[in-house]
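Taking it in order: structure first as structure tokens, then the write-up.
Removed from the display is one protein chain of the complex; every other protein chain stays in position.
For chain A:
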Amino acid sequence: MLPFLLRRVGVMILTALTLSFVVFCLTNLAPNLEKLARTEGSVRMSDDAVLSWIENNGHGGSMVMRYGQWLGVAPGWVRTDDKGVTRGRCIQGAVTAESAPRFCGILQGDWGTSTVFREPVIKTVSEKLSSTAWLMLWVMLVMVPVSLIIGVLSGMREGSRTDRVLSTFAIATTATPEYVSGVILVVIFASATTGISPILAEWGWISGRTLFLGTATSAIDKITFWNFALPVMTIALYGIGYIARMTRASMTEVMTQQYIRTARLKGVAFHQVILKHALRNALIAPFTVIMLQFPWLLNGVVIVETLFNYKGFGWTLVQAAGNNDIQLLLACSVVAVFVVLVTQLISDVGYVFLNPRIRLS
């Protein structure tokens, strides 16, 4: 197990390096840098001034060297201009040219400064990531159990009425994109003029004007059932259908296996056949799918975060991309890559534990 883990971590680091290099190259293309120069310097800069700005701010030189600086394996650039002021990658704020370290990249914990938020990237990313992490956590807590139950219930008796009802539900939810289901949920539960809220308000059952809050902005500070239920449900509904379909397919296949017949003909009761014999085997396939939901959630929450005005990771990514915030964009990509790789590692390890046939080693 340990050699496997070490090797996987090695591969992971290599993948992260490669991917971040690709992203670095793409975000540091000449047009991007020019745009950066014009937004940071002056919009009316001449082309020559732009070039010198780029050169003076450490964006010149070879791509590999700049990547090395960003990573923190190459010494940060230092430049003394004609006025005798020394500036450099590692010389910021209180740090003087004399006390500046030679290296300052992400390996040293320096992720740069966001041009949009005017604060260290690390602060932005960690804040937004933790907001999204809460959203993801609640989505997972709702989505995984519900979808597995639906999948198992519909898969254990293929073609039965339960199966058909649940399958219809699953297909309907997964066929509805979030921007549709989100709007529908808002209309039904969080509108003062339509849906059930006016009726409930009229009856005096709710004190506010709507049952749920239509925006999740307040959830950044404090998560409550009323401000968080709708965004969570919007994302979860979509995933529920998807995972439930996978679980159902896997469950129906397991139910036709001969060992299920063996169990039945041993005299095992039906619910025990499901719980003891079928479930574990049926969960092997959906497990991988569930783990694949993490990267999807991380980036796919953009729509819901925008819809419910919840300033999380997806929203940040959009801001960074829209405003040419190179440092922030890079950091977001690295985080995304990291989440994908880590969840896949967990998925592989978990798979081994679910499926004893792979445990040989």
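To be clear about the criterion, a residue touches a chain if its C-beta (ideal position, glycine included) is under 8 Å from a C-beta of that chain, and two chains touch if they have at least 3 such contacts; residues count from 1.
Everything that follows uses one rule, which is that contacts and distances are computed from a predicted model.
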Practice task
Would you mind picking the UniProt name of the chain not drawn here, from "Menaquinol:cytochrome c reductase cytochrome b subunit", "ABC transporter ATP-binding protein", "Hydrogenase expression/formation protein HypE" or "Sarcosine oxidase subunit gamma"?
Solution key: "ABC transporter ATP-binding protein"
Completion exercise
Which of A:102, A:164 or A:261 touches the missing chain? It is A:261
Fill in the blank from the handout: Among the options A:57, A:323 or A:355, the absent chain makes contact with A:355
Practice task
Name, in rising order, the residues on chain A that touch the hidden chain in the full complex.
Solution key: 1, 3-4, 7, 159, 257-259, 261-269, 272, 276-277, 280-281, 284, 352, 354-361
